[in-house]
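Note that this complex is displayed minus one protein chain, with the remaining chains in position.
We just call them A and B in the order they show up, numbering each chain from 1.
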Amino acid sequence: MTLAPKDVSYVRELVFDRSAIVLGEDKQYLVESRITMLARDLGLGSAEEVIARLKRDGDRTLEERVIEAMTTNETSWFRDVHPFNALKSVIIPEAMERNAAKRSLAIWSAACSTGQELYSVAMMLDSDFPELSSWKLDLVGTDISRKAVEKAQSGLFTGLEINRGLPATMLVRYFVRDGSGYRIRDDIRNKVRFGVLNLIEPWPPMPLFDVILLRNVLIYFDMDTRRRILGLAKQQLVQGGVLILGGAESVLSLVDGFVPVTIGTTTVYHKDKENV
Amino acid sequence: MATLLTADMISEITLETWEAILAEAGSRLSPKASRPGEEITGYVDIAGAWRGNIGLTCSLAAAKHAASIMFDMDESELGQSEINDAIGELVNIVGGNIKALLPAPAEMSIPHVIEGSPVDDPDRPPPLREVRFEWLDELVIVRVWMMPTDEESSDEDA
Partner (left out) sequence: MTRALVVDDSRAMRSILTRILSSLGMEVVEAEDGQSALAKLQQFPPFDVALVDWHMPGMTGLELISDMHRQPKWRSMAIMMVTTESDQSQIVRALNAGAHEYLVKPFTADAVAEKLLLLGVKFSKGNGSESTMGGNN
């Protein structure tokens, strides 16, 4: 069933209004399919009915569900692989050297979705950096979607989700079967914390991070918003801290004060020591 | 042992299999819904820490549709052997994931596919679990039977 263009626009505008995420005009099919699935979840007859309710009732909870439905993306473990290799071979060792005296490390997964990215980091640190077991680790994951954050906190994943990019050795080492799915082990779960955060709203107080992962989320924002978020991210990094973006994304020309550094096939951005 | 395997778990496994392989989400039917068309069934047999079978039953139309997706062939080009192979692989996948929830170790047979439905067989006892799904207006049913193991059946009459 095709949604009327004005209904599609309504959804696109609502999403932009609340989250600054831009859904282009070509996203008709995406809006239809996601809202139809949401209708099914809610026991409503159709996508049209969901939108009619939104317009009629001004229901904040329903609005939140719609935004969640439109902004959730598929995610995988160790996504793209190479950035994690860069973390392992260069970025973490450098951070450990820098922090040798205070023996603490802080990493933020800033569009963490259902948690795979942050848990991947936690597993990598546990398996490749045993020295860190006596350090203070602050591993933080945030996302605009409450539903995604709750799922991340649960540490529960379906078989289909587990298949996505998780090395078999990690599956064996860090997960247990839980019903028809899998649960990440408590010792890894206890190393991380998740919270809801809308990148365009004021950020809560947070530590300064050695690494910020902001991957594949800037593409959904317009230029001004991207600039603003990158500026804030820079302030949230320690001196010499590193920003990691998604494969096709770049900071250049948007914000000063980042120095691109290529490690293998990955380009990351160092907070420039000269320009604070 | 039966409490290890809930209808919800069977449902999740089957829906995930449909979503991944057939690219078209099924949706779970309520247990009371009834629709015609139990025309083909794939079975796998399990033996080991527990004994039983798992059966996947659907209409011939649904089976053809599944086979056409899995083989990427037009329905008119499909023969019985392709249809049977498709249903066999679907019950292999659903069955294997169900087996993973139940006591180990247990071996699963290669699938065998027959015409008709378990309900046609008067000698077959009712299943321990039965979960019904709707897929494109067709009915798909997953059933799990558990037989007593050798120690247990020595107390029973044949």
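As a working rule, a residue touches a chain if its C-beta (ideal position, glycine included) is under 8 Å from a C-beta of that chain, and two chains touch if they have at least 3 such contacts.
This one's a predicted model, so the numbers in the text were calculated from it and none came from an experiment.
> Which of these touches the unseen chain: A:E13, A:E49 or A:E74?
A:E74
> Check the options B:G55, B:G88 or B:P127 and report the residue that touches the missing chain.
Per the contact definition at the top, the residue touching the missing chain is B:G88.
> With the missing chain put back, one of A:S89, A:N163, A:N190 or A:Q235 would touch it. Which one?
Spelled out, the listed residue whose C-beta touches the missing chain is A:N163.
> What is the set of subunit B residues that contact the non-displayed chain in the whole complex?
With respect to the unshown chain, the touching residues of subunit B are 16-17, 19-24, 67-72, 82, 85-86, 88-89, 92-93, 95-97, 99-100, 104, 108, 110.
> Residue-wise, where is subunit A in contact with the chain that is not depicted?
On the side of subunit A, residues 74, 76, 78, 80-81, 159-160, 162-165, 167-169, 171-172, 176-177 touch the unshown chain.
Here is the rule we use: only the chains that are shown with their structure count from here on.
> Report the inter-centroid distance (CA atoms only) between subunit A and subunit B in whole Å.
So the centroids are 37 Å from each other.
> Going by the contact rule at the top, pick out the subunit B residues touching subunit A in the complex.
My answer: residues 6, 8-9, 12-13, 16, 19-20, 25, 27, 97, 100-101.
> Tell me, which parts of subunit A touch subunit B in their complex?
37, 40, 158-160, 177, 179-181
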